[in-house]
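Written out below as structure tokens is the structure these notes cover.
Every protein chain except one is present and positioned as in the full complex.
For chain A:
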């Protein structure tokens, strides 16, 4: 599953070299920032020589969704300061999806940690190879970025299948995403997560008060 990050990293690496940035930028970014969708955005920001304040604000807005992951990521299973430090550092969307998925309920902290490490190795390895191959791949080759869409398509299909008895959850998420896209396209993600959380809270209160469900 983490192998899905390989084509994605490859796409990022090719993009970085095609943009005229040095190859080591791909390795540094995937090793130190390690936030997939933001790293794709960062290439454009750096090319435009965006001020660091803009880079910082974009990072904040794109990645603020991660604060929600602390509610359910099983960090309590990971032991040791260093291990916990890395586990929070490597808490990507993909790591969250795997660690909170149905198959992960019995996984130990060590297994979670190894999984996160392998995911980053696939990602950084893919980006390094992509950056080195980037000069060989002609500019006319595009469409690699779809790997990210494909990844979330797969994760969403699996997650929705797992919740099949609970149709309102994906429907509320879909509505939140579409509403956020219409109202605030520049800040779609944080708004969508906030709307979705609010919708779940309202639903929780509403169903709890209905005596037939009690």
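Operating definition for what follows: a contact is a pair of C-beta atoms (placed from the backbone, for glycine too) under 8 Å apart; a residue touches a chain by one contact, two chains touch by 3 or more; residues count from 1.
To be clear about the criterion, contacts and distances are computed from a predicted model.
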item	value
Choices "N,N'-diacetylchitobiose transport system permease protein", "Ferredoxin reductase", "Branched-chain amino acid ABC transporter" or "Cytochrome c oxidase subunit 1" - which one is the UniProt name of the chain not shown	"Branched-chain amino acid ABC transporter"
Hidden-chain contact residue, picked from the options A:12, A:42 or A:115	A:42
Touching residues on chain A - with respect to the absent chain	1, 3-4, 7, 11, 20-22, 25, 28-29, 32-35, 37-38, 42, 45-47, 49, 52, 55-56, 58-60, 63-72, 75, 85, 88-89, 91, 93, 96-97, 100-101, 140-144, 146-160, 162-163, 166, 169-170, 172-174, 176-178, 181, 185, 188-189, 192-193, 196-197, 200-201, 204
